[in-house]
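Have a look at the structure that comes next, please.
Shown here: the complex without one of its protein chains, the others still in place.
Note that the chains are named A and B in the order they appear, and that numbering of residues resets to 1 at the start of each chain.
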Amino acid sequence: MNVLLVLPLLVPLATAVAGILLLRVPRAARAASALGAAGLLAASIALLSATLDGTILVTQAGAWPAPFGITLVADRFAAAMVVVGAVLLAAVVASSVRGLDAARERAGFHPLVHALAMGVSGAFLTGDLFNLYVWFEVMLMSSFVLVSLGGEREQLTGGLRYVVLNLVSSALFLAGAGLLYGTVGTLNMADAAVALRAMPAQGTTSVVAALFLLAFGIKAAAFPLFFWLPASYHTPPMPIAALFAGLLTKVGVYALVRTGTLVFDRDRAFTDPLLLAVAALTMVTGVLGAMAQTDVRKVLSFHIVSQIGYMLMGLGLGTRLALAGTVFYVLHHIVVKGNLFLVAGVIRRVGGSFSLDRLGGLLTRSPLLAAAFLVPALSLAGLPPLSGFWAKYLLVRAGLEAGHGAIVGVALAVSLLTLFSMTKIWAEAFWKPAPEGSDPAPLGAGERLSLLGPVLALGAVTVAIGLGAGVLFRFADAAAAQLLEPGLYVRAVLGARGGGG
Amino acid sequence: MTVLLALAIGVLYAAGTYLLLRRSAVRVVFGLALLGHAANLLVFTAGRLVREGPPIVPPGALAPPTPSADPLPQALVLTAIVIGFGVQAFALVLLRRACQEAGTDDVDAMREERP
Partner (left out) sequence: MIAAVLSGFAVALLAPALAKRLGRGAGAVLALYPAALFFRFLSRVPAVVAGETPSASLPFVPELGISLSFRLDGLALLMALLVTGIGAIVLVYAGTYLEGHPRRGPLLGLLVAFLSAMAGLVLCDDLLALFAFWEATSILSYFLIGFEREEAEARAAALQALLVTGGGGLALLAGFVLLGQAGGTLEVSALAANAEALKAHPLYLPALLLVLAGAFTKSAQVPFHFWLPGAMAAPTPVSAYLHSATMVKAGVFLLARLHPALGGTREWVWVVTSVGAATMLTGALLSVGQRDLKRLLAFSTVSALGSLTMLVGVGTPAALGAAMVFLLAHALYKAALFLVAGILDHEAGTRDATRLGGLLPLLPATGVAAMAAAFSMAGLPPLLGFVSKELLYDAALRASPLPFVLVPVAVGSNMLLVAVALTVGFGPFTGPRGATSKLPHEAPVAMWAGPALLGFGSLAAGVFSGALSPFLSAAASSALGHPYGVRLELWHGFSLVLLKSLVTLVVGVALYRGRHRLRAFAERFAPLGALGPARLWRAGLAGLVSVAKGTAAFLSSGSLRQDVRVVVVAAVALLGPLLLSRGTFGAADALPSVRPIEAVLALLVVAGAVGAVVAGSRLSAVVGLGVTGYGIALLFLVFGAPDLSMTQFAVETLSVLLFVAVLRRLPRLRSRSAPRSRAVDAALAAAVGALMAGLVLAVHAGPLRSRLSGFFAESSLPLAKGRNVVNVILVDFRGLDTLGEITVLAVAALGVLSLVRLRLAAKGTAGAKEGGR
């Protein structure tokens, strides 16, 4: 039993349990939560370092051999996702110290957040399609409660939309899992890959694959299935929104990448153009939606959608460089998007509102906040040498090398509009003088550390990724190479007999 | 029989989808419940219907008699039912609170403001 694979599940579980037991003792709950987040981070880093040399870590839950028992698998991509998720969790927990009201904390913010983390880690590490469904449900259930935590009207009505659409997605997923078993007779992803190779590529299995595409597409907020996101992501408090924005859609993207490269990779002539078209539409509609908003949270929510388009573009292109670009983009985006939402929370705290019409003069009031905003904002817009630029460059280069000039053009145009949108927030909230009647409140010393600290830390990560782009690229490239060779995964899980199929 | 059940599943999906599109939030939740039933039945049916006995090892034997029902889809559906129940319970309470806050059962009235 490889402990490294189990810890990312057990640590958040234990923390969640502790959180429930300590519900009445907020101080202790906070401490337990922080400890848990740190523990998860440490465990995930250990996991990642074990995969750096290309080893694919495998363990069987209950020691039942694959494909009968549930397999936990970590290749480079999965391990990196777990790490970045843990980083975001740590930042969110840190900023919840001051950024979250006491009522929500007492209602169970901490155990819920760790339960969410457990679901997310499980989704990244599982090698079984039904088990993936279960972890999705854990993650979704936690997010349902978190989005409505606090019971404000916006949250409840937005929450209802969020819940209904994600339940539709779950229902589709479940159906797909059942149908897949009904066709190939297995649920283990590696085993399914082997079994599917023996079947015609264009049969019923491709319809089942499309079902998964739909289910994951809803989760990943792809066009035209993303409408639930801008309706709900802006309603909970910013630490929660940051966690959602950074992680939840990426789990959907991860599932698409994993199944697309491992299990359902045989009908590329159909899925690739579809993915590219979806990617382009997602990019464009997302950024146009963002440009029309005046509420900072809504702008950021629409941008999530737009950026998902980029990740799907890499998957649709399918070359090694393109997949490296997607991996790079996903990792960079989790950090940057989470960061931006946390910054939004501080903007509200200092400027008194989320609405651009009522904000102003923040550059004078808090230059540190301005810097904290500028770094992730410019990174999102793809300015060199920040992380976002490299992610965009990889995709542009992959696209041009593959001869897909049109989508590259779309991607670049959307990038310009993203820059426009980010500078709009800058100009309205930071540059323009504060309008009459706004009620700004400067940050106290303690708040400065707990609110700006996590944000600046995440910003530093963004800068580090940008300046050290070579390092991350080498990793992403190696991860992409692994992804494009499903045989490696299959052999690791099923042993020698799984190799030939 | 498979055909009959497939048709039943189709009706369940249709009914569930139709209810999901209604204006009353309560009917939406009913729709979700029906969709859940439909999905469970689908997984069960796709795992192949057998009229044999359940997969239980009788005393004195080492394995259940062959042929017997496939245990795996049963386990999957069971898990799905329980998860579905938990989710449904929460969705119900959320619905109640949302309707109370909004003062109405009308889903269209629970829109957010335009940007």
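The definition used in the following text is that contacts are C-beta pairs under 8 Å (C-beta built on N, C-alpha and C of every residue); 3 or more make two chains touch, one makes a residue touch a chain.
Remember, predicted model here, so these are calculated numbers, not experimental data.
Peer 1: I'm checking contacts with the chain that's been left out. Which of A:14, A:38 or A:211 qualifies?
Peer 2: A:211
Peer 1: With the full complex in mind, choose from A:29, A:193 or A:396 the residue touching the hidden chain.
Peer 2: Considering all chains, including the one not shown, the answer is A:396.
Peer 1: On chain B, where is the contact patch with the chain that was removed from view?
Peer 2: Residues 1-24, 26-28, 30, 33-34, 37-38, 40-42, 44-59, 61-64, 66, 68-72, 74-75, 77-79, 81-90, 92-97, 99-100, 103-108, 110-115 of chain B touch the chain absent from view.
Peer 1: In the complete complex, which positions of chain A touch the hidden chain?
Peer 2: 13, 16, 20, 61-62, 64, 67-70, 99-101, 103, 107-108, 111-112, 115, 118-119, 122, 130-131, 134-135, 137-138, 141-142, 144-145, 148-152, 160-161, 164-165, 168, 172, 175, 179, 181-188, 191, 195, 202-204, 206-208, 210-211, 213-214, 218, 224-225, 227-228, 230-231, 237-238, 285, 288-293, 302, 345, 348, 363, 378, 383-385, 389, 393, 396-397, 400-401, 405, 408-409, 412-413, 415-417, 419-420, 423, 427, 431-433, 469-470, 473-474, 477
Quick note on the criterion: only the chains that are shown with their structure count from here on.
Peer 1: Mind listing the chain B positions that touch chain A in their complex?
Peer 2: Of all residues in chain B, those touching chain A are 20, 25, 28, 32, 35-36, 38-40, 42-44, 46-48, 72-73, 76, 79-80, 83, 86-87, 90-91, 94-95, 97-98, 101-102, 107, 110-112, 115.
Peer 1: List the residues on chain A that touch chain B in their complex, please.
Peer 2: 130, 133-134, 137, 140-141, 144-145, 148, 151, 153-154, 156-160, 163-164, 167-168, 170-171, 174-175, 177-179, 181-182, 187, 231, 292-295, 298
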